[in-house]
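Questions regarding the structure given below will be posed in turn.
One chain of protein is taken out of this complex; the other chains stay put.
For subunit A:
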Amino acid sequence: MRLAEAWRVALDALRANRLRSGLTMLGMVIGVAAVVILVALGTGTKNEVQAQVEGLGSNLLIVVPGQVSLNAAPAVSRLDQSDLDAVIRVVGSRDRVAVSLTSGESVRAGKESAFTSVLGVLETTPKVFLRDLRTGTYLTRTDVDTGRRVAVLGNSVARVLFGERDPVGQQVTIAGVRFRVIGVFAPLGQSLGVDRDNEVHIPLSTAQRLLATKRVDAFAVKAPDAATIDSLGDDIVAELTRRHPDEQFSAVTQEQILGALGDILGVLTAVLAAIAGISLLVGGVGVSNIMLVSVRERTREIGLRKALGARPRDIGTQFLLEAVLLTTSGGLLGIALGVGVSLGVAALSPVPAALTWWSIALAFGVSCAVGIVFGVAPAQRAGKLDPVVALRTD
């Protein structure tokens, strides 16, 4: 029997039982769509994290006390102003060094209040990180040196406290102390569910006075180019270790952060895909079940075809094609559904979703394979039916 003929016969058989074929296909549709959607969500998240880490700026080196690893709690900083001066000496330029002292504080303006991260920083922050202002100006060297009570608000802080009004020149109260707003950051958006616009920058010296401390929490250094970034990190860590012999320090690059996050998100994506794969498997069992029913139901037809000269292989091919047709058309519908849902989620919700060709190809390949794997047993059974017995069945 010619293959084209076998396809036609298989198609006819599926058409004859539309509802049953449809329900069987549904198992495959859901399985394939789940794979495509979950992989798209996983990939989308990974892409977004990558974009955000890269969006901080280029050739960045983050220096923190303690050992940076994914399962260690952040260490309490014992770094202070003199360490900052030492790091600036090693780097050779104040403009390449940013520093932070972070504290969660309530910020008020009139009757409105917002709980934000208040960062004591140097005027160099915009030179190290990519941070644009929407309005006003950033802190100046003088602000930092003289400990002025001035603040730059994150976009959402400004929105909560001042609504549509221009905050520049207005007063805010941070931990009971009055500050004058001099600028507002351009919006950055969300990152892994954290609002990056919920920050307030004030001069480091002012922050230290406000929090009654001399410490700084972390440094960020912008290396002149990618080639020197590792050696610069080593130099800074060596200098800090010399100054605090009983403590550990770490310098991590964006690449290292990306690598670690990428690993986690990669595992997450794989786990999601595996879970979706299980539903594909369940769909495959459904296909096998229906094919066995179909073989039993059409025993007489099989007997007739054999009497008319169909070889076991002809019958087997026919039923195998039927199974493959079920799973691949289910697979195609599933891909369409998965792509549609992924695009819809990406367009209509803040959840990122990025379609990948490999997941679509994989889902389709798996649905073909499922048809073959789960269609073989029923097909063999059909092929081996004794024509005499088959013809006698009613």
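As a working rule, contacts are C-beta pairs under 8 Å (C-beta built on N, C-alpha and C of every residue); 3 or more make two chains touch, one makes a residue touch a chain; residues count from 1.
One rule holds in what follows: contacts and distances are computed from a predicted model.
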Name under which UniProt lists the unshown chain, selected from "Cytochrome b", "YeeE/YedE family protein", "Macrolide export ATP-binding/permease protein MacB" or "Sulfurtransferase": "Macrolide export ATP-binding/permease protein MacB"
Selected residue (touches chain absent from view) among A:Leu23, A:Ala226, A:Ala307 or A:Leu343: A:Ala307
Residue ranges of subunit A at the interface with the undisplayed chain: 1-2, 5, 12, 16, 300-301, 303-314, 386-388, 391, 394
